[in-house]
Structure formats: structure tokens, C-alpha cells
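The complex is shown incomplete by one protein chain, all other protein chains being positioned as in the whole.
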Amino acid sequence: MDRRSFIKASGVTLAGAVAPMFPLAALAGDQLVVSSILDLSGGLDIYGKPMADCMTLAVEEQNAAGGLLGKQLKLASYDPQSNMQLYAQFAQKAALKDKAAVVMGGITSASREVIRPVLDRYKTLYFYNTQYEGGVCDRDIFCTGVTPGQTVAKLIPYSMKKWGKKVYVLAADYNYGQITSQWVKKFVLENGGSVASIDFFPLDVTNFGPAISKIEAAKPDMIVSALVGGAHISFYRQWAAAGMTKKIPLASTTFAGGNEHIVLSPAECNGFLVSYNYFQNLDTPENKAFKARFYKRFGKDYPNITELAMGTYQGFKLWAAGVKKAGSVDRMKVIEALESGISIDAPSGKVTLDPPTHHCVLNVSIAEVKDKQLDVIKTFPQQKPSDTSAVCNLIKNPNDNQQYVIKA
Amino acid sequence: MNRFAKSWMSAALSLAIGIAMMLVLPGVLDDYTLIQVTIYAVMSILGVSLGFIWGFGGILCFGQAAFFGLGAYTYAIAVMNMGDSTGPFLLAIAVPALFAMILGYVIFYGRLSDVYMGVITLTVTLILFNLINSTAGPEWKIGSAPLGGFNGIPAIPTLNVPGHPNDVLSPKDLFDLTFVCLLVVYLGLRMLISSKIGRVIIAAKENEQRVLLLGYDARVYKLFSFTLGGAIAGLAGCLFANWGAFTSPTIFGLAQSAQIIIWVIVGGLGTLVGPIVGCVAIQWLTTQIGTQQMFNSNLVLGTILVVFVLLVPRGIVPTLGSLGEWAFGRMRRRKASSTTAAAQAETAPAMAATERAT
Partner (left out) sequence: MELALVIVIQVLYAVATLFIISAGLAVIFGMMKVINLAHGEFMMLGAYATIGAIRLGLNLWVAMFVVAPIAVGLVGVVLERLVIRRLYGRMVDTMLATWGLSLLLIGIVTSIAGDTTAGVSAPLGSFSIGAYSLSGYIPVVIAVAIALALAIRWVLMRTQLGLIARGTMQNPDMANALGVSPSLVYSVTFAVGAALSGLAGGLLAPITGVVPTMGAAFVAKAFITVIGGGPAILAGLVGASALFGAINQLATFATTPVIGEVALLAAAIVMLRLLPQGITGRFFKGSL
């Protein structure tokens, strides 16, 4: 190849590769950057889209109310397309380039564990707003989602009292499913029950035929499902196709976290029990007002305001309250302000930050799937994150930095 | 084009550009951009490994990501068990190479052709993905390193200066190391290609029968290049594990293998610079797509691939080269047509240049 053209080619490539990396015109000094890393494509988008919508609403509401500390907020949202490498890259971008005041994001526990070390290293505040398996003990992160010690602790005794003591567990094969299934086992045993089996399924498995036959052979009183994602919906389909939905009842820690109860027909999932912090049908004044604002912004026929979406909204509000109390966005100041035990009144009820664990005290409700809606049956107010507080105390050990895992 | 591409002049030029970038960039770019350039360099090493075995060895491997992943996982497990990172670094190159050797033996000595080889390499990468993906339980450990299943292994300790376990590499050091590796790999492969072994490898790609009739065992040479490709991919994997401090089963996935093939196609099959260019371009594009919501990433990547296969089948680098040569040739002809004497005087040195270069 010609020398001239080669130099040209390399020059063009170099310029093309480097040019967009040079920092854009510096952000106006009167703006605060909030970064969100939520999947809007790839397999996780059924969870990510409602979360991103709530994030947008929260930022817009804050700006309309005059911003924070007199400055307007700019939302920098990134779509990691369910790609691990992009989680790391966008976390780096948010911390180093955007110099974000806070990063909110990560859906799966896997993505959180990629983002957390990056933000720790570059000293950026991180809010993880998704319900998860509990145990993360790190002063730089605040986890505003419910954990098994709050939801599973209530769901299991309730459903066992209703249906019986022999439990068969199905879980997604990654750390959330592995750890949650251990919590289920603990609570089943504590309530005098027995676990027939715990079966794990990687996230892309769609062939549940043999598994269903195995369940039938074991003759349990109920099933607990911690299955996750689009492929696992085929379990519920195949379960119903085999006529089992009428025979063996089911409780789940993950069902309806996306839109499973809308995609499946009522015959396929009526009667399932789930337990979360927030349900769209909660009958409180804050929720009614929130829904009015939400539908105005996103349309009345929005399929479902999910638990994860509300977690995002509440996480943002909590952070904003922390900033107001601290009077600055400096990371340590905000952490200390939050650690003083801030509370907000959210659509799901009162949300209080628990200082020793950086998790939240939340209302927990049990609901039943009925005709594509979730009917709230019972609400347990102000549940503490007992699973994490049993092992984690950031007041005593501020340098603790790990995820504690329940011993099998 | 081929004349210049194969000559030592183009190699020296690429090397010079690479060294210049390595020295200049850390001073010019901020931390964040430097880290991004590092990951581009790491992936370029991976791209070059496939570019070598495919473009020069004629081996279309659908599962190059398998060696990449093995390198990353080997490094992670070894460093969490051993502490000092020199051993793990070497293991991360040796284990994928060994695996490539075994796999290559099965493929080449079984006399499998193109398509079947594509299937087997695809199958192997899927097997690895499925196996590692299901190791989420706490019982799956090697030494003190849990395999982690779908979540992978987070918080991997970074490389340290050999012998001093506490002297860990900073982002800038990692950038230097990655660039050095890239340049060494590039230089090494260029020298290999122009050596006798390299010529046999290329000949085996063009016509295996002929090579056999000339007395060379083509299978040994193919095995050699496949193993070398695996080793280089393993090196890239080790550097990747350091860059992100994590590794997960998706590195073994079909999507990752597809990406590498796309880089090589877009950049230019048959060159070593091509995969680097293709890798940087596509990686940059993917990151940019993630920051906007208008276009779906699959849409863009798919369109690019189809367009390239149909319209620019040789890739960016060779096409640019041909364009340049065409333009250069036109100017040359215009000059030559002004006086015949000048034309005659030109052809003589041109012929001498041809003799020198070949």
C-alpha cells in the first residue's frame, strides 16, 4: 500500500479515535450531573425501561422545584446493553469524565459488583436501587431496594400457612438466585417446613420439561420461584400448559418485577403470591398523587409501574434529601448527612435510611396476581433490613468493603 | 499495495506511529480517556490474534473468544491463589495456548475443513460458556477463588511489578504495558510472516495440497499458528481482567466471538493493522451508541457488517490503500506522460525498486 495513504489512514483513524474523547465543552458551572446506568436494550430492558422513566421523572420534578442547592440537574443516562464491559466503561465515564455527583444504576447483582469497585476507586457516590439478595457492606454505596430479610421473611410464613409445608425451590443460576434460595431455605426450616429440592437454571434456559416432571415426582405443597428474565417466563408457560398451575400453588420473589403478569394470561398466573415494597395498586395518598404525575408524563396506558422503578424514584429522592441536609454534593458530606438517619415520605410509605447498613427501612406488602393486576393483601410496615444488619455495621467498621453471603 | 504492505518499511512506519502514540498520549489525555484507549488496545491484541490466524493462516475460528476468556479466568484464579502476579501472567498465556494446541490437534489432524472447523470452534466456545455460566454456587472454587458463575469474578487484584506484590500497576502503567504488548505482538507477527515459517503458513492457507507435495506437513504449521493465536488471545484476556478488575462468562459468548470477526472484516482481512483499526472503530461506535437512545445497537452493527461484506469486502485498510495507490498512480502517469524520456528514466528505478522489495 502506498506510504502516503497509509499515513493518511493512520492519521484519520487516530484523529477519529481520539477526537471524540477530548472532553466536550466543560459543563456549565451551575449544573449538577446525575448519571444513570440502566439497561434499555438486551435481555434486561423490561426492568430497565420503567426504572429509566422514573429516573427521568424524578430529575424533572427536582428541576421544576428549583433544582438542588440552586443548581439545575443534568441527567446523563447510559445504556450498557446488558454488556458487562460497558458497565465498567460507563461507570468510569460517569466518575472521571462527567464527574457525576451520584451514579444510580446497575440492575443485576452482577452489574452492581462490576460498577461498585470502579466507583469506590474513583470516589464517586453510588446508589443501587434494585431489590437484591442483601449483604453488601460498603460505605460508598447505598442500597435502597428490599432484601430477603424484608420480603422473603414475610412471604414464606404467609404462603406456608396458606398452602402447606413441603416446598420446592426454583432459582436463577447466578448470585441472586443462589443466595436468595438459601434465604428461602432458612425461612422454610424456621417455620417447620421442609425443602424438597433447590433447582438452578442459567438465565437462558427455556426447556423446563424435565424439571416439571421432576417437580411432579416430588409432590410438593408449593413452589417458590426466584427465576429471572425473559427466557424463564417459558417456565410459567410450560407449567400452565402441563396443567400444573391449578394443582400446585406458587410464590415468587421475582415474578412481576418486570411485566410477567401482563404478558402471561390470567389462567397462567392467577393466584401467584409476590412480596415487594411497592405495588402500583397501593392505596395511599402519596401513591395516588405520584401516579397522577407519572401518567401525565408517560401516558395513562403505561403497563406497570414496577417495584424497581419505584426503587429508583425513592433512591433519587433520598439522595436529594441528603444533599439538602448536607448543603453540598461533596461525597463524604452527603454520606454523613444520610447516615444521620434521613426519612422521606414516598409513594410506598415511609422510607428511612438505616445508618449502620446503608440500606433502607421499608414497608413490605404481599400481593396476589389477579387478572393482570397485583392485589395487595397485607402490608407489614417499616421492616428493617435484618439480613444485612446481622453482619454489617458501617458505624463501627467504616472501612468494611464486601458482600456478606449467608452460609449454606 | 501488497509490495509496500509486506515490506519492512510499512512495519517500521506502523511501529513508529505506535511508539509515538505510547509516548505522547499519556501526557495529552486525561485519566478517563487513557483508560478507554487501554481497553481499545487490549481488544486490538485480541483482534490481531484472529487477524493473524485467519488472514495469514487461513483458519476461520468462530471461537477465538474461548481463548480470550480462558486467559482472563486463568489470570483471575491464579492471582487470587498465588498473590504475586508474575506466575499468573505467564499462566494466562500458557493455558489458552495449551488448550489451543489440543483443540487444534483434534481439528487439523482430523482433517476437518472450513465449515466443520467453524462449527467445532463455535461449539467449544458454547460449551465453555455453558459450563462456566453454571458455576454460581459456592461449591465451585479453585483454591480460594470462587468461579462465580454468571456473575464472574469481581475485584481481581491488578498486576504488580514482578517480585513486589504490593507494588501494583497504576492505570498509566497498565496503559504502557498494554501498548508495549500490542507493539511486541505486532512486531513479532510481522517478523514471523516474513520468515520462512511464515511463508509456509501463508502457503498452506493458499493451497494445502501444494504445500504437502513440497514436503511440508501443513498440519504442523496450522497447529503452530493456531496455538500462537490462542496464546495471544490469552494475553489479551489477562490484560482485560486487569483493566476491568472483573471477568464474567459472557466473554466466552457467541456475541464476543462475533465481535472479533466483525473487527477483522471491517478492518481488513489479510493485514495486521486492519483488525486494530476495525476494533477501535467498532468499540468506539458501540460505546457511542450506548450514550444515545435513538438507534438500536444491533441495527447499526448489522447494517455495517452487511454493507462491508457487500461493498467493502476487503475492509478499511486495504481499500484505503488501494484508493491511495490509484490516486498516486494517476499522478505518476500524468508526470510520466509529459516527456517520454522522463517516463523511461522512471521505469528503470521502478523496476529496481520492485526487485529490492520482493
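Just a few scattered comments:
We call the chains A and B, going by the order they appear; numbering starts again at 1 in every chain.
As a convention for this text, a residue touches a chain if its C-beta (ideal position, glycine included) is under 8 Å from a C-beta of that chain, and two chains touch if they have at least 3 such contacts.
All figures in this text were calculated on a predicted structure; none of them were measured in a lab.
Checked against the hidden chain, the listed residues B:Leu91, B:Val124 or B:Leu228 yield one contact partner: B:Val124. Summary of contacts with the chain left out: across A:Ile37, A:Met51, A:Leu264 or A:Leu282, the touching residue is A:Leu264.
Take chain B: the residues that touch the chain left off the picture are 60, 106, 110-116, 118-120, 122-124, 126-127, 130-131, 133-134, 254, 258, 261, 265, 296-310, 313. Listed by residue number, the positions of chain A touching the unshown chain are 41-43, 45-46, 49, 173, 199-202, 204-211, 213, 216-217, 230-234, 237-238, 240-244, 247, 258-260, 263-265, 267-268, 303.
The rule is simple: only the chains that are shown with their structure count from here on.
Centre-to-centre spacing of chain A and chain B amounts to 37 Å, using the average Cα coordinate of each chain.
Residue ranges on chain B touching chain A, taken from their complex, read 1-2, 4-5, 9-10, 13-14, 17, 21, 25, 29-33, 35-37, 39-40, 130, 133-134, 136-138, 148-152, 154-155, 243-246, 248, 250, 273, 277, 280-281, 284, 286-291, 293, 296-298, 316-318, 320-325, 327-328. Residues of chain A touching chain B in their complex: 1-10, 13-14, 16-18, 20-23, 40-41, 77-81, 83-86, 88-90, 92-93, 95-97, 109-110, 113-114, 116-118, 173-175, 177-178, 200, 202-203, 405, 408.
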